[in-house]
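Before any comments, here is the structure.
The complex is shown incomplete by one protein chain, all other protein chains being positioned as in the whole.
What follows is chain A.
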Amino acid sequence: MPNTAEVVKPVASLMGVTKKIGSKTLVSDLTLDIPPGQIFGFLGPNGAGKTTTIRMMVGLISISRGDILICGRSIKDHFEEAVANIGAIVENPEMYKFLTGYQNLRQYARMVPGVDKKRIHEVVELVGLGQRIHDKVKTYSLGMRQRLGVAQALLHRPKLLILDEPTNGLDPQGIRELRDYLRRLCQEEGTTVFVSSHLLSEMELMCDSVAIIQNGKLIDVKQLKAVGSEILPAGETLFEVSDPEAALALLGTGVLKDGGVAVAADREAIAELNAKLVTGGVKVYGIRVLSRSLEDQFLEITGGEGIG
């Protein structure tokens, strides 16, 4: 798989970014390029420095050392030009509760050039708020506020969409919809999405690449699709069987796991092993590939500490 990150100019570059408050270092020497047209995950346990990093990217807090370029412009020295390329939700999407969703969007629409009523309706359609957009925000559920938050971030067609823990408070259906329209945005409008989360499984489903941060330090950047394709052919396969010990003896290979037998096998081997078990009188209830999830890798990388 060719690495596009090296040939295309990154949408955002974090260069040796450090944030210190007093003697405490929240983010330490973070260097990271976010390539365009991707959904880029930012993964780390709570308190790892994700939100601090995002706050620096959007200019809400100062950068102690280093710099951040958004589309080539420094957020420190050319804030207005740099931030014009960003749409963001930082933490919870807080809105003016005494205004309607629509009036809230009008607020943000007025602050950027070229956002007309048509665009507002377009965005409202995209996030699926429908007629509720004309209700006061104080009547909204958390999920609806989250949608409104995404809508305000998308109004001005930003090149970079930054979402801090966007799945917080969404129900499974909402999470799925969010995933779908982030994917659509990324593919149809070429928007780069930078999304932080401590929900590993969520990242795995959503992102193309993921940067892992712990204790304010960048630990690893992984391309998820690449990781997946490496694992699948030589993956571990779990046979759920009636009598694991007998199955293990029959197969002559593998280990006992989760009330079944885990064997390293490819497609053809799986069929043969299955036949062996069935003819040997062991009932097979299920066969599934145990691809190592991001969660396992994440726990491995971060040493399994400080999660949650």
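Simple rule for what comes next: contacts are C-beta pairs under 8 Å (C-beta built on N, C-alpha and C of every residue); 3 or more make two chains touch, one makes a residue touch a chain; residues count from 1.
Assume contacts and distances are computed from a predicted model.
Visitor: Given the options "FeoB-associated Cys-rich membrane protein", "Phosphoribosylformylglycinamidine synthase subunit PurQ", "Sulfopyruvate decarboxylase alpha subunit" or "ABC transporter permease", which would UniProt use as the protein name of the unshown chain?
Guide: "ABC transporter permease"
Visitor: Considering the whole complex, which of A:95, A:218 or A:247 touches the chain not shown?
Guide: Within the whole complex, the residue contacting the unshown chain is A:95.
Visitor: Write down which of A:74, A:103, A:242 or A:274 is the residue touching the left-out chain.
Guide: Going through A:74, A:103, A:242 or A:274 one by one, A:103 is the residue touching the chain not shown.
Visitor: Sort through A:8, A:111 or A:278 and give me the one touching the missing partner chain.
Guide: A:111
Visitor: Of the listed residues A:55, A:147 or A:222, which contacts the missing chain in the full complex?
Guide: A:55
Visitor: Mind listing the chain A residues that contact the chain we can't see here?
Guide: So the residues of chain A touching the unseen chain are 21, 52, 55, 58-62, 79-81, 83-84, 86, 88-99, 103, 106-108, 110-113, 152.
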